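Handing you a structure now.
One protein chain is absent from this view; the other protein chains keep their places.
In order of appearance the chains are A and B, and numbering begins at 1 in each one.
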Amino acid sequence: MKIRIGILIAYLFLALVCLYNIMPFVWMVFTSFKTDKEAYAIPPTFWPQKPTLEAYIQVLLWTKFPRYFLNSTIISLGTALVSTFVGSLAGYGFSRFIFRGRATLIGLILATQMLPGVLLVGPYFKMLAKLGLYNTYPGLILAFTSITLPFSTWMLKGFIDTVPEELDQAALVDGCTRLGAYFKVILPVIAPGMVATVIFAFLLAWGDLLWVLVLTSGEDMATVTLGLSRLVTQFRIIWPQLMAGSVVGALPPVILYLFLQNYLVEGLTAGAVEK
Amino acid sequence: MNKRLLNLLLVVVMLAVWVPTALAAPPVQEKGQDYIVVADDWLSKLADKYLGNPFDYPAIVEYTNKKHAEDASYAKITNPDLIEVGWKIYIPSAEEAAAIAPAPPPAAVTLVFGDWHLTEPHWEKALKEAFEIFEAKHPNIHIELDYVSYADKETKYTTEIEAGVGPDVFHLHGYSLKSFIEKGYLYDITPFIEAEAGVYGGDFLTPWYPQTLELMQKDGRYYAMPGDFMSMVLFYNKNLFTEAGLDPTKPPTTWDEFVDYAKKLTRDRDGDGQTDTWGFGTVGAIDPGFELRFTPILFSHGGAYLTPDNKCAALNSAEAKEAFKFFVELVTVHGVVPPGVTAQNPGTVRQQMANEQIAMLLGSGWTPPIVDKNNPDLKAFEVLEAAPVPVKAGLKPEFSTTAWISAWMINRNTKHPKEAWELVKFITSKEMEQKWFDDANVLSSRRDVSGGLEAQGVKGYDKLLNDKFAKVIAAELAHAKFVPQLKEWPQIIEAVNAAAQEGFTGAKSPEKALEDAYNRINEILSVYRAAGETCPAF
Partner (left out) sequence: MRRPPPRFFVSHQELEGYAFVLPSLLMLFLILGFPMAIAVLNSFTPLWSEVKTFTLENYVKLARDDLFWNALLITFYFVGSTVLLHLVVGLAVAVALNAQIRAHQFLRVMAILPWTVPDVISGLIWRFMYNPTSGIINDLLHKTGITNAYIEWLAHPKLALPSVIFSDVWRGYPFVMIILLAGLQAIPREFYEAARVDGASPLQEFRYITIPLLQRMIIVAVALDTIWQFRRFGLVYNMTLGGPGHATEILSLYIYKQYFKYFNFEYASAMAVVLAIIMLVISLPYVRMMVRRV
């Protein structure tokens, strides 16, 4: 009986949490189908009275939103791949080898997460401008990689720790080099972990505003978040369009997550916790 | 990468078109001739047609001016970019033209142009049209657009210029102009200005309002050219006035009247028991737009932000205290402003106007078109009216409002200062400023557009002078004063902005909020005071 009540409470609680979680999404989607006027109505309407695709048409056809979308995708995917690959190399190095300064280096890598972005963005821009990488995809991918890499390294190290060392040894005995062993044996085994870091880095790069704001110029390099914050201009705040843009902008991370959520959960946990 | 490819392609196409025509050597005239300018003529076009090379146009200028010296029926060309219909000019023969060393064809140049106006469709369209005209006149210059939002422009330009890059030409407003000049971000354009010819019996700068030119300088050097110049005025919805039983032809003239009106306008129009329309909408968010909405109230009460020497805040005067209290009490006591004022920025306030949720706001030339865009059903151009900012009853302050000013400037990092100047000169020319008014209802800092040179026999732009909004805005320029110009200004106004928020929300009493802002501003200004110099207590 006691258990039953416990379960009942759990259901009730989860229903409430669900409401809390879903409400903003519902509000976003519903608003995106309203007219400007209806969005500003006092009192507000919940269901769109005259559902219209006007906001989506405006955002997708009359702004450069599709281009922003493409930019976000390229930059986020690039970041995800680079930081996952480099991170897995480092994770392997830290997991399998003992060398002097190892603990210090791990500490340092973790400590780079403490540097506030506002501190770095100005000087970083100067550096990119000198290298001619300003307003390019590589420039942004490098910047985001520096943010995601510490956690990716850490997560993947956790993953590799769970792989028995005998696997490497067997590969080495078969005549593989260390790098060969890493590619042939380790990578396939930690693939789920790599998927997790890919998602993680992708989400982070997709959601950033500050770096993109400073490191890009012009319409052709802007990303979804930047495009949205430009839609909130000084001049007109059109909620249906903003929400339509938000729906479109939130789709890739949400879809990516929905399809790969099992990996993400596993990966985040492996990175954080010893098995 | 694509963009670069596209540019290359463009150049190739241009060459492909130009080279054959040049090689085909159109029949150039063998004898010089007189020519009467018709519409759509410009010199490089004529040079191309008669001399076979658009870059030979200086020859036409030279010969025409030489003829003018002998025979006044020929026009005098002072500005090759500006020829007028009906002028008699002399087009020399190709041989004569060759005698004058022709200007070598200038190399192709790409100028990057940055402006927050590009993010708003009706402004973007106007600017793009202007640049088409410019590019036709300067075939060697290509303009690339750099979009930036209003809120992010300083962030972006600062980082870029610090790093040695950034757009060649860009647009800012008075708010951060001084900081940019002081930081040394801007190209000294004094030599360009000096090299230009005079107009209206004065020098090149004669057409501009002197007070706008003042803001463009530091130590007698010019770093920018004035752009928009508009006073802040009161806009009201005459339908809502009528509905509330007020006479729409009699806008409030004193602040007492204003409160009275605003209270009558604050109503429940749909009868559901909830107020849904308010008398007045204003900006309470931390936003650069706050300055333009609070300053008129401060000035029209006779107050000021700083002492004339900019060493201390002047918000401790009785006038300033009264103005601040009045502003805060519109929300806290009179309740004539919609809820959530501290989250309102100019965009949301205009949206409220468009949706008939407020009846009055402080705005300027940009207001009617944006409100109209927000809700075309309102018919903003018909329903809205403009009036001078009210003043405190019984007071006749010299200045009762403030003015919006924007400026065009050249990045110190530009590699093409000459071409950049051509662009600045073009975009601030009389023709373009008139076009800007046609497209955006924005008034110019040029007196030959917005009026003010009548004494010299120069009339303003007819369409502007007859516009029901522009008329009021132009007339009120006489009562408009700029906010203090110093590089710390953004920080100072934000202190006042935050104080207003504290007052609106009741976190502090108006007096206490203003006192804290007063002390903070004095702290910021301490760098300008000698040791031992102090400011009076609040």
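Keep this in mind: a contact is a pair of C-beta atoms (placed from the backbone, for glycine too) under 8 Å apart; a residue touches a chain by one contact, two chains touch by 3 or more.
These figures come from a predicted structure and were not determined experimentally.
The omitted chain makes contact with just one of the residues A:N21, A:Q49 or A:Q169: A:N21. The chain not displayed touches chain B at residues 154-155, 158-159, 162, 179, 182-184, 274, 276, 284-287, 338-343, 357, 487-488, 490-491, 494, 498-499, 501-502, 504-508, 513, 520. Where chain A meets the missing chain, the touching residues are 2, 6-7, 9-11, 13-14, 17-18, 20-25, 27-28, 31, 39-44, 46, 86-87, 89-90, 92-94, 96-100, 102-107, 109-124, 126-127, 142-143, 145-146, 149-151, 153-154, 157, 178, 182, 203, 206-210, 224-225, 228-229, 232, 239, 242-243, 246, 249-250, 253-254, 256-258, 261, 264-266, 268-269, 272-274.
By our rule, only the chains that are shown with their structure count from here on.
Rounded to whole angstrom units, the spacing between the C-alpha centres of chain A and chain B is 40.
Of all residues in chain A, those touching chain B in their complex are 36-37, 40, 42-43, 62, 121-122, 125-126, 128-130, 134, 136, 213-214, 217-220, 222, 229-230, 232-238.
Here chain B touches chain A in the complex through residues 1-3, 112, 114, 116, 119-121, 144-147, 149-152, 155-156, 159-160, 162-167, 272, 274, 276, 287-289, 345-348, 350-352, 355, 357, 366, 370, 373-375, 377, going by the rule given at the top.
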